[in-house]
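Have a look at the structure below before the remarks.
All protein chains but one are shown in place.
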Amino acid sequence: MTGDLVLQFLAQGAQMTMVLLIAPLAVGVVRLVKARLMRRQGPPLLQVYRDLAKLLRKESVIAESASWLFRSAPYLIFALTWVAAALVPSFASGLMFNWAADVVALVALLGAARALLALAGMDVGTSFGGIGSSREMMIATLAEPAMMLIVLTLAIAAGTTRLAGVADFFIAEPWAVRVTLALSLIALVIVALAENARIPVDNPATHLELTMVHEAMILEYSGRHLALVEAASHLKLVLYLSLLICLFAPFGMAPATAGPTGWLAGLVVWAAKLLLGAALLGVWEVSIAKMRVFRLPDFVGVAFVFGFLAILLAFLSRGAMA
Amino acid sequence: MSGAHDISHLLAGAMLVTSFALLYQERVASVLNAFAVQSITLALAVAWTAWSDNRPDLFITALIALGLKGIVIPLALRRMVERLGIHRQVEKVVGVGPALLVGLALTGLAQALVAKVATGTASHAREALALALAIVLLGFLMMIVRRNAVTQVVGFMSMENGLILAATGARGMPLVVEVSVAFSVLIALFVFAVFVFRIRERFDTVDIEALDRMRGDRR
Partner (left out) sequence: MLDLNASGAALGALVCVALLAAMRRGSALALVYPASATAAVVLGIVDLHVLLGGDVATAHLPIGLPTIGLHLRLDALSAFFGLVVNGGVLAASLYGMGLDRATEMTPRVEPLFALFVAAMNLVLLADDAYAFLFSWELMSLASWALVIARHIDSECRRAAHLYLVMATIGTVALLFAFGGLAGQAGGYAFSTMRNQVPQPLVAALILLAALVGCGSKGGLIPLHAWLPLAHPAAPSHVSALMSGVMTKVAIYCFVRIAFDLLGPPAWWWALPPIVLGVLTAVLGLLYAVLDGDLKRVLAYSTIENVGVIFVALGLALAFRANGQDGAAAVAMAAALLHCLNHSWFKSLLFLGAGAVLHATGRRDLDGLGGLIHRMPRTAAFFLVGALAIAALPPLNGFVSEWLLFQAVMAAPELPQAALHFASPAIGAMLALAAALAAACFVRVYGTVFLGRPRSAEAAAAHEAPLVQQVALGGLAVLCVLGGLLGSVLAWALGPVLAQTVGSALPGDGSGPTPLSLVAFDPERSIYDAPVIALFVLIASLATMLVVHRLSARRTRRGPAWDCGFPDPSPLTQYTASSFAQPLRRVYGTTAFAARETVDMPPPGDGRPARLAVASVDYAWQAFYALPARLVLRLSERLNALQFLTIRRYLGLMFAALVILLSIAALTT
């Protein structure tokens, strides 16, 4: 019994570490795919690891007007995002502490990280941080209702909002063609693009302050603080990719009771799906241009409409079953 | 059997999504493209029903929908738009956001209505009917909230797409093919009538020679 408990504990720890280790690789895949599609050589796959190590070694320069909030926020933001990312079932469902938060709490944890980052952006007292913070909070007000509709669709379909429960439900159900799920998938992809500050919502590679949203908030950070904030945004990308996989393509996920071999198999499958998703993100980012900030309500509004339609259609098919 | 119904449900849902896409567009060319996609999806839905329910006469309806409304009419309308210089931008009475929200409310209304009224019929027929009713209502909404003549015609035709979807779902309607052809001819005449009227409105004449003269072409 204790051996089993120790094994479960190790598996949970392994998930937390895996998520942390694979995040820079996923971002590296996105950048490499984008570069190759634009006929550039592109950075090597492991470059992001080297960038983070370089940032850790550099000294951190802090503005004179910054406060203790500015200095401590990166640690909290990183911790909150890491815990949230570790709560999404990746290679096995039903690990030891996965029950502690459901999707609603997960979204709220990310919201807490975002609020702290926005506060840090306001802390130095220049206009760039203000631009980033105000736009980021506006985009959040557009994305959160759509996310809530997606969660409601899951609750109606699977009868639970626990991520492990939803994953188990979708593994068990035969792969039926349902409009509801397709619409929720599109809605979640749009919400994920908005939350992760990817094209068309925000350009993660821009150097023009007036086009920045996420980059403007972290403009003043350097050294180890910047390393932590960047790592947090990589983790957030892995979180959303993992969420998409867990909800819409959960085949291959090991059940909680499988032993270490089952978990290893699940890990390989999950990593493959994750890197495939990262590659698809790279292709998407190359194919479409960044939108003007005030066209974003139209774009994220599509997620809202699709999410709402998904629920109406779920009512329809549920009424049909009755 | 549920797999077949899932696919028809999927296709009907895709048609509903294209109805929303019709409301979302800003340019006339995109509206025509979205309408073409809706008609092609209708053709697929009708063809699927023909194959799975074993009603070969519906294949003809699918072909008419694909040929006439998926290809011919959008191309013809696009050429007309270019020739007559009709505005490329869709003039909106109500903005995109509020129009989409009203569309959502209409979809909910259609569903609530069908759930209340058609309690005796089979479940998949009810689903199809609710979706078709929603498409009809959205087509009507499009006619009201968009000012451009082309978009109003497109709205009317998308209403008709919804009606055909409803008709194919219903059993015991043997004249679907004939009804479709009649409707399509009616629409073609309608489209021509609208444009003749607009030309006359703008140039006070439909005389081709007079139009040539106005265009500056002297023979």
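Order as written gives the chain letters A and B; numbering starts at 1 within each chain.
Heads up, the rule we're going with is that contacts are C-beta pairs under 8 Å (C-beta built on N, C-alpha and C of every residue); 3 or more make two chains touch, one makes a residue touch a chain.
Not measured: the values here are computed from a predicted model.
J.: Sort by label and list the shown chains the missing chain touches.
T.: The omitted chain makes contact with A, B across the full complex.
J.: Touching the absent chain in the whole complex: find that residue among A:Met137, A:Val268 or A:Ile288.
T.: Only one listed residue reaches the unshown chain, and that is A:Met137.
J.: Considering the whole complex, which of A:Leu119, A:Ile171, A:Ile186 or A:Val286 touches the chain not shown?
T.: The single option touching the absent chain is A:Leu119.
J.: Which candidate, A:Phe9, A:Trp99 or A:Phe251, sits in contact with the chain we can't see?
T.: A:Trp99
J.: Given the full complex, what residues of chain A touch the hidden partner chain?
T.: So the residues of chain A touching the missing chain come out as 56-65, 67-69, 71, 75-76, 78-80, 82-83, 86, 97, 99-102, 104-105, 108-109, 111-112, 114-115, 118-119, 121-131, 133-135, 137-138, 140-149, 151-152, 155-156, 159-162, 165, 209, 219-220, 223-224, 227-228, 293-294, 297, 304, 307-308, 311-312, 315.
J.: When the complex is taken as a whole, what residues of chain B touch the one chain not shown?
T.: Chain B touches the chain not shown through residues 97-98, 108, 111-112, 115-116.
By definition in this document, only the chains that are shown with their structure count from here on.
J.: Compute the distance, rounded to whole Å, between the mean C-alpha positions of chain A and chain B.
T.: 39
J.: Can you list the residues on chain A that touch chain B in the complex?
T.: 176-179, 182-183, 297-298, 301-302, 305-306, 308-309, 312-313, 315-317, 319-321
J.: Can you list the chain B residues touching chain A in their complex?
T.: Against chain A, the touching part of chain B is residues 2-3, 6-7, 9-10, 12-14, 16-17, 20, 24, 96-97, 100, 103-104, 107-108, 111, 115, 123-124, 126-127, 130-131.
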